[in-house]
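Heads up: the structure comes next, in structure tokens.
Note that one protein chain is taken out, while the other chains of the complex remain in position.
Which chain is which? They are A and B, in the order written, and residues in each are numbered from 1.
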Amino acid sequence: MQASDGNPFVAFERVQKSYDGETLVVKDLNLSIGKGEFLTMLGPSGSGKTTCLMMLAGFETATHGEIRLAGKPINSVPPHKRGIGMVFQNYALFPHMTVAENLAFPLQVRKMPKADIEAKVAKALGMVQMGAFGGRRPAQLSGGQQQRIALARALVFDPELVLMDEPLGALDKQLREHMQYEIKHIHESLGVTVVYVTHDQSEALTMSDRIAVFNDGVIQQLAPPADLYERPENAFVAQFIGENNKLSGKVEEITDGVAEVVLDDGERVSALAVNVEGPGSRTLLSVRPERVVINPDEARIAHTLDGHVRELIYLGDHIRCRMAVAGNDEFIVKVPNAAGQKHLAVDSHVRVGWETEDCRALDAA
Amino acid sequence: MKLKHILIGAVSAATLSSAALAEGQLTVVSWGGAYTKSQVEAYHKPFIAETGVQIISEDYNGGLAEVKAQVEAGNVTWDIVDVELSDAVRGCDEGLFEPLDLSMLPAGADGTPAEEDFIEGTLHECAVANIVWSTIFAYDTTVLAEGPTTIEDFFDLEKFPGKRGMRKSPKANLEMALIADGVDPAEVYDVLATEEGIARAFAKLDTIKDQIVWWEAGAQPPQLLADGEVVMTTAYNGRVFNAFAAEGKPFKIVWDGQIWDLDLWAIPKGAPNAELAKQFLVFSTETEQLAAQASWISYGPARKSSAALVSHYTDRPDLPMAEHMPTAPENFTRALQNDFEFWADRQDELNEVFNAWLAQ
Partner (left out) sequence: MAVTEVGTDAPGGEARKAKQPKPAPLLAADGTPLRKKLRQALMLSRMRAFALVAPLLLFILIAFVIPIFAFMVQGFYDNEYAKFMPRSTEALADWDGESEPTEEMYAAMVADLVAARDHPDRPIGRVATRVNRELSGTRSLFTSTARKAARMEAPFKDAMIKADKDWADIETWQAVKVASTAWTPAYYAASLDFKYTATGDIVRQSEDRRIHVTLFLRTLEIAFTVTVLTILLGYPVAWLMANLPLRTSNLLLILVLLPFWTSILVRTTAWIAMLQGQGVLNDVADWSGINSMIVWAELRFAELGDMLWPSVWQEIANRFDVNLAYDRLALASLCANDVNQVLNQGQGALDGLAQRAAADLTDCATEMLAIYNANGVEAAVAKARELKADAGFAGYGDERFSMIYNKTGTLIAMTHILLPFMVLPLYSVMKTIKPSYLRAAKSLGATNWVAFWRVYFPQSVPGIGAGALLVFILAIGYYITPALVGGQDGQMISNFIDFHMRRSLNWPLAAAMGGVLLIFVLFFYWLYDRIVGIDNMKLG
């Protein structure tokens, strides 16, 4: 489901947005979204992701650049003519209408015959398993139920594109996870294109075909979830997606894509040269906690470092170990709670190491 | 104005506390504006100087409502009130005012006994008149160079187009309408006592109804004239005189068809300082005081003996008062005294008819 570069369904081209004329909230955004794709815009608040969504929906106008939908520029098309379904953070169900009336609303404004409306509303309610709730008012529903209705309403008029603005933000954790699967399933069964905004990385990882990580008005990385986690392209993404250990140092030399790095305390390690300029430049090494090996086989791993165990947290399936490594006091190691695993003790010293391809040398930002 | 008076009273009462309280205090209620001022100058000040009593001057808008409320609630705060004749009679009949012993009134300055010195009809069981006032009409001489001269002109829209001010009440209006319609002033109340007479009066008012601006407080008509809202208006003669004499407004009074009436002092039943009030009543209706008031406002004194003492307007020695009095012979040619008996009998009905006519 990758975007076909030749004819993307949604395209942002050199889009900029400024509210005050002095600072750019979105800087030179280029993004193509394929038909049927589930694309998530992920980023901290203020990163520009919601602004992008609102420009796509038509509630904000781009200061510069062009947004195209199915090949046609839509910059000057008013929101109600864009035919884009939208799910809002607080659901925005009309409180003075019943559930069925809420669902019928987009069909009524399209002047659909009454019989068709009833059929479509019933079908949409069935899709979110809320068939029995048509006569209720939104205020009589639970948060999860309201969310389903909001979803059904955004889909009932068969839009080809659905935008979701942090739709699960107000739900508790369990319900949220449940709804993630449900949205995912609906997406798969309808084949509709979804642009989803969230600041919750696990949500993004669970649901998306591709994730665009936003920071500071710029897409830091656009990639499928696995790539994003396994192969972050810069320090921000590495830090933002999943748990990460960082070690700063200086590149000494690069051979065949592998950099020799001297850490700040003088130790030497090798790492994949992903985002470094060349010998002599500063770099930030990124190692996932679950890829760190304790007391490794020295024959397989070239460089090992000393780890001073500071704290152990028992988490059932694994033990979380915080230690001091190469001057980083917050170095986390996840030790699987497997048979034959040696128990660590606080204040003991161990050797730690990792495969070279698990350590990525990124920009020093 | 009212508040100011009360404040002055309160402050002076507070500062002079013990002495003042020993002398007592008196709440005198009148109509406010230039009229109250004339009373303060002519009555209050000399009375205070003579007796040391504190006087609190309050304003009201006429009518018996406040007096009735106070007497019926048994909580009378007013000591003496300046009332119209019809209210004095009605209040007396309904037991709202103290009956007075008229023998307490002294003879005039020239020695005439009181009952002869007071103009006929100005002494009453419960009230003693201080002035003769009149409802007249007036116009602005800068607007109408060749002004109206008779009451007929007031009702003549062809000769004098433009708006008229009139008091929102049947009183005086119906009488003026009949006089303007050719009824002899002496017969006005006989005519008005009949259905046809009432219809005739309203028919006359109908001819100018569209052009009437209604006023309610005595201070309004001079203001309406000054603002150019009306070309002529009925008014109380003293108010117009004051605008003319004190403020230099170019207003002129037409005396023809004037409806004159009395203002009297009456003491509410159960007044807290009734004895002092009587003292004040006697003092203020003495020849000198009545004459003094006439130099502040153009209302005629109720004592004949005062006429000789009336000279000129206080601030303007060039302005003799005599010719501005309602009772001056040249002003009195077609004059009618307001018949309190008629109005006491008929006002409920005529008010209803008047209001129904207004609403048409």
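The working rule: contacts are C-beta pairs under 8 Å (C-beta built on N, C-alpha and C of every residue); 3 or more make two chains touch, one makes a residue touch a chain.
None of the values given here were measured: they were computed from a predicted structure.
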Candidates B:53, B:109, B:213 or B:282 - the one touching the absent chain: B:213
Touch criterion as defined above, residue of B:101, B:120, B:196 or B:227 at the omitted chain: B:227
Absent-chain interface as seen on subunit B, which is shown: 61, 63-65, 68, 90, 92-95, 143, 145, 157-159, 161-163, 168, 193, 211-214, 216, 227-229, 231, 341, 344-353, 355-359
Where the missing chain touches subunit A, by residue: 57-59, 78-86, 88-90, 92, 94-96, 105-106, 109-110, 153-154, 157, 163
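Heads up, the rule we're going with is that only the chains that are shown with their structure count from here on.
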Where subunit A and subunit B are represented by their mean Cα positions, the distance between them in whole Å: 90
